[in-house]
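The next block holds one structure in the form of structure tokens; read it before the comments.
Missing here is one protein chain; the remaining ones are kept as they sit in the complex.
Letters A and B mark the chains in the order given here, with residues in each chain numbered from 1 onward.
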Amino acid sequence: MTKLNIRFFRLLFLVAVCTVGLVNLAYAVEVKPYRITMVVFRGCEEACMGFKNYFSERKLPVEIEVLDAKTNAQLLPQFVKQVKASKPDLLVTWGTTVSLAMLGTVETADPVKHVTDIPALFMIASTPVGSGLVKNLKSPGRNVSGTLYILPVDAQLNVARLYMPFQKVGFIFNPTEDNSKVVKRELELSQSKFNFKLVSVTVPLNTVGKPDSSSLPQLVEELAQQKVDLLYYAPDTFLLLNRNVVTKEAVRLNLPVLAVSEPVVLEADALFGVVNRYATVGQLTASKAEMVLFKKIEPKNIPVVAPPGFSLIVNMRVAKELKRFPPIRVVKIAETVN
Amino acid sequence: MNFHLHKSIERKIAVRTYIALLLVGLCSSLVLTFLMLGNFEKILLPQFVLKSNVIANSVRSTVADALKLGIPFESLVGVNDYLSDTLVDNSEIEFIEVKSLNGHAYTMHRNGTNQRTSNGEILDVIDADDELPGVTIGLRGSYIQEKLQIMFGDAAVASLVALTVGFEILLFFIVIWVLRPMGTWVSMINGFKTGQTQRTFSRAVSGPFSELIALTHQYFQSKTRWATQATTQNAHKDWYEPRAYDVRIVLFLFVFSEELLRSYFPIYVKDIALTNTWLTVDFAIALPIITYMLFAGLGTLYGGAVIERLGLRNAFKWSVTLSTLGLGGLAFATTVTEVIALRTACAIGYAIATVACQVYMAQSSQNDSETTNGLSTFVAAVTAASLCGAPIGAVVAELIGLHAAMLFASGMAFCSWLLFKNLKMPAVDLNAQKNSADGSSTRRNFAELLKNRKICIILICDVAAGKLMLAGLLFFLTPMLLIQFQFTQTSIGQFFMFYYLPLTLGNMVISRSSPSPQSKKHIMFAGALLSGAGTLLLYWFNSAVALAVAITCLGLGQSMVLTMASSLMLAIAKTELPHVSAANTLALARTFDRIGGIVGAAFVAFFLLVFDYRITTVFLGGCVLVLGLGNFWLGLRSNDVKKVAAIK
Partner (left out) sequence: MFQKIKIIAVAVGIIFFLLSLLSVLQFFRFQNLLFDVARTRVEVPAEALKRDIERSLATGLSLQTNAQLLAMLDLVLQKNPNIFAIQINDGLSNNTEPLWFASNLSASSQNLDDGKLVKNHWPFFNDSSQASVFIQRWPIVDPIGTTVGQLIFTSDKSEAFKMAANARRELMALLGAVCAASLLVLVPILLFLLVRLDKVVIAARSLILDQKIEQDIVAQSEVCQLAKNVRDANNSPVSIQHTGLTT
């Protein structure tokens, strides 16, 4: 064998070894799953399940760790430390309370108290701009993005018109929550477009400056006396927690309630809801997580959007009680419960 | 001596034969169409009833869903709105009634009332039972007639297509049986008179006059002892002088083979692209078309040089070979890359073949009038093939499948060669060939042509402008505007007839005229203006009628421009640039043709970014009108003539 041949075969052997090594490395790199930590407030409910199902249906390699606050906000600072220690590839937060506790606002995010160095997505936050989570919906302003779960007021009222005509819309205003302020403003702006009058009643505050839940039945009665056609149920936390009281009183007074979040129509007595299903919101958030992890797009470059479709849910038990049956057009497209 | 007997017996016989064939053809087409549509109506009606039954069931189950939710029938809300929606979605339904067993009913009529008025509707009834309501649907009797009216419009288009093909076949036989024999006979008589006796027949003459020709040949033989002279070296020269109409059927078949693909080629490429491509489907469909246009343009540009180098016969042979292989190969293509390569071959073949035919027609003319006639024959053949190709291609593809249709197209292309190969080639302009061979390269020829102001004006203001209008208005904007006017897809084909018919008729009239060079300029000028002027109507009348008028004006205008432009260019090149061959002149004209088409599409796409369809159409017409005004400078003396005058 000549010297040239020996050199050639040595080179060939080296190339073969390198190739095998690279392939193994690539394979090893490829199969390692991404780590996602999800912090939830009240267990892994529909949004959380929707998020997980998205990855399992598509067989995408991720490991999802769920940290459950069990409605106890005191646990959240501990979760911040846990996340900083474990350094997942992505952090997902559920709800405004959890999101603010884990991520802070755009203005006040503190690297000590909040998670600032890990890309993050939020979901089920009513007003991410109003609460300061993001600067604006198109450009979040930091490495945080998310999904909206409340449809725009105009879209809600358009669909509500399909169900019933309305000239007066009642609204229970909670002065302590930003959600309520934002929604009230949007309803006021929509009055001329949809040709209705907004009748608003304010929840009084108790001695410690919190909204007084005992006043709610009286407020509903006040709205009924003013002969409103429809009660718009705002997506603020206080009303959400008191949904059963308010909606039962509304049914008693023959006042239909329009819900804009799932629990009010599924678990309480709202007549109908124009909502984004939590499962859908979870799936949309998961699709953004896929963009962050697999397509390497940073959250600051992902706009905050709502799911393109919506669900119209009709509570048939309430419809029968109120004798406000859904029109056939609505029956065709709505989900019915009870 | 001219024999121009307007009322000669032969003319009368010819006219009566044409009229008889036309009348019988048209009347039988009409009768067949009416009877056919009557039959179709009888067959379609039960199908519509079946469909209405499905709709009735759908309405019934939707109402049933509401009833299952516990809503009493009498308390159903928004039923009329729902029934209205159903009426809107199904235009064949006149009214819908939903009725419960106890007689309570919801009714919605198309006129918006809740009354069920009987107006000759066909009823489809599902009776009510204990659980589900009954539904009655009234089907509009006139709906099927409306559908068939559309088919009647299609029948008119189909008749035109069939008539056009029939006419081309008829012309082919007229050429074989009448024109060639008469031409041979006249040539023979002239030959004897002028002493050119060393000719013969290269093939047998057929037709009703063959006997006369044989008799004349014998007569001259007996008078002049041709028998011995015929054995000399030049005896193989044919009596028959080639004419433009000889190559008409060849050109028709060749262009027809290419046009056959137009209707199904995008679907064919899509099928391949879906299974096998690294491109997006839309791009995969567009790429072969873009490649085709590009290579057709390049092929046209250098077609003249190829023809000069290889000669007409060989150039046509190789171009047919390329097209045949290209079209045949498409039947077996499995990837987009293969399709692109094969279409490139088709494009080059098409470009050279069409230039070759045009050169044949130009070179076979003895005088200016024959040149005009020949060029209008070219336009007529190409127009006829364009008119017929797409509809027949669609049917062929349906009958035998896409792949076999490609082979069919390939066969058509090959048939054109079979008809071409035995034709006698026209005499070449030896001076031009000599000058060309002496060093004027193709590029230099083109440069000289482009430097000639008159030729430049014709190329830009007439040739390119016309194609700009055609591509922009007819192929791009017309479908969009028609959809905007709520016409159906099938109407688009019908609207194209507003272009082809005036073009064909105008071209026929032009071919029979023998205008002087000055008149040609005027005709071309008028045609160029007319091509663009029609669209201005759309500024004031945003309607389908205005669009139809615009397209008709385009067709008429182009009939005046197409032949005149080429004829004038050849005449100018002959006098002012004698060393430039007709092949190169025509190749340059066809290249500007293609450029005009591409610019037209780009122009429209660009303007649509800013304006709507109507304003873009008006703008397009305005631009073509302004370009047409450029013909005004044709009347001025050329630079060369001025220089000569100055020196003197």
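Please note the rule applied: contacts are C-beta pairs under 8 Å (C-beta built on N, C-alpha and C of every residue); 3 or more make two chains touch, one makes a residue touch a chain.
Note that the structure is predicted; figures quoted are calculated from it, not measured.
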Contact partner of the left-out chain, one of B:L171, B:L312, B:M412 or B:A582: B:L171
Which of B:T324, B:T377, B:T504 or B:N631 contacts the chain that the document leaves out: B:T377
Contact with the hidden chain (one of B:K68, B:K451 or B:R512): B:R512
Sole residue of B:E10, B:D127 or B:D612 that reaches the chain not shown, by the stated touch rule: B:E10
Touching the absent chain when the full complex is considered, from B:L69, B:L101, B:L212 or B:L310: B:L212
Those residues of chain B which, in the complete complex, touch the missing chain: 1-5, 7-11, 13-14, 16-17, 20-21, 24-25, 28-29, 31-33, 35-36, 39-40, 43-44, 47-48, 50-51, 54-55, 57-58, 61, 147, 151, 154-155, 158-159, 161-163, 165-166, 169-171, 173-175, 177-179, 182-183, 185-186, 189-190, 192-194, 207-209, 211-212, 215-216, 219-220, 223, 245, 248, 373, 377, 391-392, 394-395, 398-404, 490, 511-512
Residues in chain A touching the chain absent from view: 46, 49-50, 53, 57-59, 276-280, 283-284, 287, 307-311, 332-333, 335
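Just so we're on the same page, only the chains that are shown with their structure count from here on.
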Touch list for chain A against partner chain B, complex: 316, 319-320, 323, 325-332, 336
Chain B residues within the chain A interface of the complex: 62-63, 65-66, 69-71, 75-79, 81-82, 85
